[in-house]
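Right, one structure below, let's go through it.
Heads up, one of the protein chains got dropped from this complex, but the rest are sitting where they should.
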Amino acid sequence: MNLLEVRDLQVDFNTRNGHTIAVNKISFTVKKGEITAIIGESGSGKSVACYSLLGLLPQPPASIESGTAVFEGRDLLTLSESELRQIRGRDIAMIFQDPMTCLNPFMTIGDQLIEPLMFHKKVSKASALARAKELLVEVGIRDPEATINNYPHEFSGGMRQRVMIAMALINEPKLLIADEPTTALDVTIQAQILKLVADLQKKRDIGVIFISHDLAVVADIADQIIVMEKGFVVEQGDSNAIFTAASHPYTQKLLAAIPSDTKVTTLNDPEPLIQVKNLKTYFNTGTTVVKAVDDVSFDINRGEIVGLVGESGSGKSTIGRSILRLLPITSGHISLDGQDLTKLDTNTLKQTRRRMQMIFQDPYASLNPRMSVYDTLAEPLLLHKIETRKTVEHAVLRLMDEVGLARAFIRKYPHEFSGGQRQRIAIGRALATKPEFIVADEPVSALDVTIQAQILDLMLDLGKQYGLTMLFVSHDLAVVRHIADRIIVLYHGKIVETGTSETLFNTPQEAYTKSLLASIPGRNRLAS
Amino acid sequence: MAHIDINAEKGTSLWEDAWRRLKKNRLALFGLGVLVLFVVSALLTPWIAPYAYDAQNLDLGATPPSAQHWLGTDIFGRDLLTQIMYGGRISLAVGFVATAVALVIGVTWGAVAGYIGGRVDAVMMRIVDILYALPFMIFIVLLMVVFGRNLLLLFLAIGAVEWLTMARIMRGQVQALRKQEFVEAAISLGLSPMTIIRRHLVPNALGPIIVYTTLTIPSVMLLEAFLSFLGLGIQPPKTSWGLLISYGAETMEEYPWLLIFPGLALTTTLFALNFLGDGLRDALDVRRSAD
Partner (left out) sequence: MWRFIIGRLLQAIPVIFIVITATFFLVRAAPGGPFDAEKAVIPEVKAALERQYRLDLPIHEQYIAYLVDLSQGDLGPSFKYPGRTINELIESGLPATAELGAYALLIAVIIGSLAGIAAALRPNTLQDYIPMSMAMIGICMPTFLLGPILVLIFGIHLDWLPVSGWGDIPGDKLMPSITLGAAYAAYVARLSRAGMLEVLSQDYIRTARAKGLPEWQVVLKHGLRGGMLPVVAFLGPAFAGLLAGSFVVETIFQIPGLGRFYVQAAFNRDYTMILGTTVFLSTLIVLFNLLSDIVAAWLNPRLRAQLSE
């Protein structure tokens, strides 16, 4: 049975910078009792399409140009604001991406939970609270009596998302729209929330629209998949069909972007380039000491790519920064090619820095916004006297060729580039001094999936070409498996397990590693 | 380097970007225009003023605006336009000099505290907190009473109040920027702290500082005018807009133009500076240019 039928929906944006068509004549249906996933990268119009149905887009700049969206016999697009309000939160509810910012920090979760129930169904506060507590239990929050009077900041990200889900379900809606509900969460939490959404949907037999940028995330739960690109629906169909017989090139590209299980082989020389012994990095917050890295030892061989995996708070980024001496360490030894980095004087350290570089997570923050591509890439070359003022421009252009940036962009500034292009600039800067060792700190996690694949390929290519040794820090096991020779799993600042990619994935020893592996989205679907 | 980039596309730096946005803001441009006009006329006053500063005509007395005296004359028969022009020199000078004092102290203090961090930062900002809690307006009145109405002291006293916010803004900027990955990248390249401050921190912290400087000048001018109105600021024979307003208020029943024109001069300048400041704030907002 069709719960929602969208026909020829077009949404335009009129801003000072011009006129854009965000959603271009799209049609789709959502069935009762099914999960419909809408997949697309940033700017594909997937969220805009859904928000426009509920009148949640600010108009202007947005304007709905055409289309119908029939929900239970009524066209949502022709309803007045007050009629829409009767549907929002009662018949159609939403969950949003970032649970940290989507709950009102000034109200207790109890007050926020009962709000839709009291407003739409006019029930008493006492019975609304009783219902809220039942739902909290159902979404997996223990001891609702105590927690219902807490404020959002007293919950972890995963718990807040559970509260959001309870809030959306409190009026027993017929359609639930979930906008990237797991993107801001750690992998193990993501797996829990995905399971919760799927379970609740089955139990209530409602329709769900699940918006995501990541095909893998919806692989196991979606019944139907709609793929959007630049405002168009490029392909839609049964989930099985999409995964086994996608016809549109963009869908195929998305599928190809899911890191494969096959490991790219790299050169491997059993001589250690980096040795970390009993590394401890503690942070003193004034009241407590946070043991971010707590007695960690490992080696990285020349030419090897080591993946450092863990969830937020595991200390994985701190290790990378400690090795590069970007953070003061508490104790331990770090050596590069036999030279103890912890004992270098300022001058020698400066000389040594050209041998080890870093690629950062956020390409928006890792480039000085006031320096052009030329300034950014020339700085290391001139600093380490690799080039002279006369020859530096040629070197910069060569570097741009290598990382795949058009030479014509040399005078442009970071804000004029896309995320992927910025990351290419950052890679160019890291490679400028021809380093032997690179720490890559989540280098692709801020990028769209198809761009992720391109940047990973670029890094692998350049790695081979330069004979780089790499420490690849990531929360994403699938990515690490694709790129790393060896994997180190971290939990709360300690090493849980180490092994080659093959052995770790096929025969994990520790319980934590197993739960991490089980959390990889789309594992069941992609394995089959 | 022109030999290579024949095909290079011209990039737009954030400064050029900001200037382009500012040019679209008509109020801000109007503010800038008025400001330039006033500053130029203040600089040239001795040459372009219609009458000599001390030219009196007691027989004439106070007259409303006329062809000879565009803005009229005061009770001593002095040309009001000349008075306002000379008063503007002092008012603008106080605004600019005291703000410069605040800028130098505040930016240095904030940058040092923010960059060194740790205990030094804690102590330095604690001092700022304590000074913040002091009722400075009352203190300046006191200073003027105790040490007499001294122009240099006025500069220092006002500058001493205004640097506190400047220091806080600068420290916040430096602290936020230090955590940015591009500064980490600069450290990992091996750049010296001085180079990092000069090339990576200062250019990025400049925007908010420029904006706040533009907004500090009017508040300083207001403070000077306030003190002069109470008779605690500029002293005759020197004059300032605040002093002229104070005289004008005394005789406003008979000679309202003596209140209105100096008042207009002051408010127009304050308008211009505030419009310019607001415009700069919008134009220099880095987050805005990102989308």
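A and B label the chains in the order they appear, each numbered from 1.
One rule holds in what follows: a contact is a pair of C-beta atoms (placed from the backbone, for glycine too) under 8 Å apart; a residue touches a chain by one contact, two chains touch by 3 or more.
As the structure is a prediction and not an experimental result, all values here were calculated from the model.
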{"item": "Selected residue (touches chain absent from view) among A:Ile26, A:Leu76, A:Cys102 or A:Val473", "value": "A:Cys102"}
{"item": "Sole contact to the chain not displayed, among A:Lys46, A:Arg88 or A:Arg162", "value": "A:Arg88"}
{"item": "Chain not shown: contacting residue from B:Ile75, B:Val141, B:Leu156 or B:Leu206", "value": "B:Val141"}
{"item": "Touching residues on chain B - with respect to the absent chain", "value": "130, 133-139, 141-147, 218, 222, 225-226, 229-232, 242, 245-246, 248-249, 252-253, 256, 259-260, 263, 266-267, 270-271, 274-275"}
{"item": "Contact footprint on chain A, counting only the chain that is left out", "value": "54, 56, 82, 84-90, 93-94, 96, 98, 101-107, 115-116, 119-120, 151, 153-154, 164, 167"}
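Basically, only the chains that are shown with their structure count from here on.
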{"item": "Contacting residues of chain A [partner chain B, same complex]", "value": "321, 324, 326, 349-351, 353-354, 356-358, 360-362, 364-373, 379-380, 383-384, 393-394, 397, 407-413, 415-416, 426, 429-430, 433"}
{"item": "Chain B residues within the chain A interface of the complex", "value": "1, 4-5, 7-15, 17, 180-182, 184-192, 199-200, 203-204, 286, 289-290"}
